[in-house]
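Heads up, this is only part of the complex; the chains shown haven't been moved.
The chains carry the letters A and B, assigned in the order they are written, with residues numbered from 1 in each.
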Amino acid sequence: MSYTLPQIAEILDAILDGNAAHGPVTGINTMKSAGPGEISFLTNAKYSNEVKETQACAVICSEKFAGLPKEGTAALRCKDPHMAYAKALELFYQPPKYVPIIHPTASIHPTSHIGSNAHIGPYAVIGPNVRIGDNSVILAHVAIYEGVTIGNDSFAHAHAVVRENCRIGDRVVIQNGVILGGDGFGFAQDKATKRWHKIPQTGILVIGDDVEIQSNTCIDRAALGEAHIDRGVKIDNLVQVGHGCNIGENTLLVSQVGLAGSTEIGKNSILAGQVGVVGHLRIGDNVVVTAQSGIPGDVPDGSIVSGSPAFENKQWLRTIAVFQKLPELAKKIRALGNTEKK
Amino acid sequence: MSYTLPQIAEILDAILDGNAAHGPVTGINTMKSAGPGEISFLTNAKYSNEVKETQACAVICSEKFAGLPKEGTAALRCKDPHMAYAKALELFYQPPKYVPIIHPTASIHPTSHIGSNAHIGPYAVIGPNVRIGDNSVILAHVAIYEGVTIGNDSFAHAHAVVRENCRIGDRVVIQNGVILGGDGFGFAQDKATKRWHKIPQTGILVIGDDVEIQSNTCIDRAALGEAHIDRGVKIDNLVQVGHGCNIGENTLLVSQVGLAGSTEIGKNSILAGQVGVVGHLRIGDNVVVTAQSGIPGDVPDGSIVSGSPAFENKQWLRTIAVFQKLPELAKKIRALGNTEKK
């Protein structure tokens, strides 16, 4: 595959600023690694200095970036450089293809239905009364328990697990080692013996369309009724979602986030890495929780919160600045006390 | 399955307060979703308001809850509503059944012994000299390494792994993706080359009766000798237990807790979500560690501790309240300093 710079500019909806007479473009690379036959991208201001040294024939950048064009390197000015970068990668990338096949070693219960053009890999195990949609890909060692439904065009990577009766939408991506619908952490204590009695986890987990869940993440089923991960939610690696949570459209949970049971999160919110949420509370729409924060109570729509326990982000930034000077502060207070005593 | 309200009251050891003339009860549901043929439950005061709107014919609640009965909704007054809720779920729930079978694709070493009425699922791999007790269930893709023993009535979900020579008790539940007895993080540094030399992890892991371990949790084997998870311990998803830990009866480790090597925990303690423990220390009996705390040293029996590093919970609550006002505090100190200089 190769394109001319004007072709690329058109595909990316970019304004080509600088030398358009360049030969065929055969790839995309980082500014450090790109050669003259490749384009590059500047989507994080931290790397602005690298445009000086890059040999890329053009760099995707914001509309007003002043560092380009330079000799040999045009600017591909975009309203949304991050989205243009995504689309440029797609131009040159050939994703692995999985042809329609049911591998002879796949163990598929006769009561299950596999859609047309599906790919079922070696040693996949599909239980009774499962329904898998058209064009879906189920790779090696995936275990689908009884009663599960998976929509069309979905993809389960090797070693994913979907537990009893859960429902997975269309175009869902489940990366390796993900456990969907595992039992929640529900136990009632016998007051006399102190022993914990298991509370049956009788509900299910429902995953909307266009959701992606990444490696080794665990999303528990509801103890009762349904837990929901709504359309377009994206969940990073090693995230914990306790039983009975509901997460609104397009919300992001970054790696190692932990949600205790019955957490409600609205739409378009972002929980950064290692955030913890105590459960039985609501985080609103358009909320941002910064990394490692702990959420002890409801968070209103549109908030940015930080800290453990978390509070308003701007106040937290001021607080942290003082915190780091606490020893000096304590000294001043001692000095004031001493002056007074004199 | 259906029951009358008086029957349910008797089974749950509850006092039925309100209309007992209702027809057959066919299920249990949340207060929001329950219809008039279902009962519901109030086990968390946060949801007290929902009793006003519920259509459930009866609600499990505490002995003195004042919000019930109301028209159409009786109270099922219980000493322990949480336990009653667990038992009510059991009344109406049909757990998946696994008939005694050894699936023809299971790879079982001839030197292993499988107990009577066991269920061994497709593509399970059972190594040499393994012993699996009566009525135990080993689902698809489970890998049991050589020399392992598993007791009676235990259950290993798909993709669980038990490493060499570990011993698992009776009625143990191992959820999906759990790794029991993996190598600990033991390396000795060569001072000259800075390289790390692997310390053989020669010990084992011993899991007591009635333990449950949830999805993708890792419990390492001892470097030497035995690590113990005692009877009735319950461990949530994505928990890390380093090598050589010992955890006492009925202790709970909530999701994403991390214990470094050689941590000792007593009985009936609770470590909430994302707690970290530095290892080579002892946390006593009946201890509560609140979420996201970090434990740097021994914790006496009966303590409640919080913070990173953690200290006594009540002092921590007072401290956190001041912490959030640090900018104002710093301002006051500056003002005091200025007054003085005048």
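Throughout what follows, a contact is a pair of C-beta atoms (placed from the backbone, for glycine too) under 8 Å apart; a residue touches a chain by one contact, two chains touch by 3 or more.
What you are looking at is a predicted structure, and each value in this text was computed from that prediction instead of being measured.
Undergrad: Assuming all chains share one sequence, and 2 are in place here, what does the full complex add up to?
TA: Counting every copy in the complex, the total comes to 3.
Everything that follows uses one rule, which is that only the chains that are shown with their structure count from here on.
Undergrad: For subunit A superposed on subunit B via Cα atoms, how large is the rotation, as a multiple of 5°?
TA: Result for this pair is 120 degrees.
Undergrad: If you average the Cα atoms of subunit A and of subunit B to get two centres, how far apart are those centres in Å?
TA: Using C-alpha averages as centres, the distance is 26 Å.
Undergrad: Quick one: which bits of subunit B touch subunit A in the complex? Just the residue numbers, please.
TA: Answer in residue numbers: 28-30, 33, 44, 46, 80, 82-83, 85-86, 89-90, 92-93, 95-96, 103, 105, 121-123, 139-141, 157-159, 173, 175-177, 210, 212, 214-216, 232, 234, 236-238, 249-250, 252, 254-256, 267-268, 273-274, 291-292, 308, 320, 323-324, 326-327, 329-330, 333, 336-337, 340.
Undergrad: For subunit A, which residues count as touching subunit B in their complex?
TA: The contact residues of subunit A facing subunit B are 107, 123, 125, 141, 143, 145-146, 159, 161, 163-164, 177, 179, 182-183, 185-191, 194-200, 202, 216, 218, 220, 223-225, 238, 240, 242, 256, 258, 260, 274, 276, 278, 280, 294, 308-309, 311, 315, 318-319, 321-323, 325, 329, 332-333, 336, 339.
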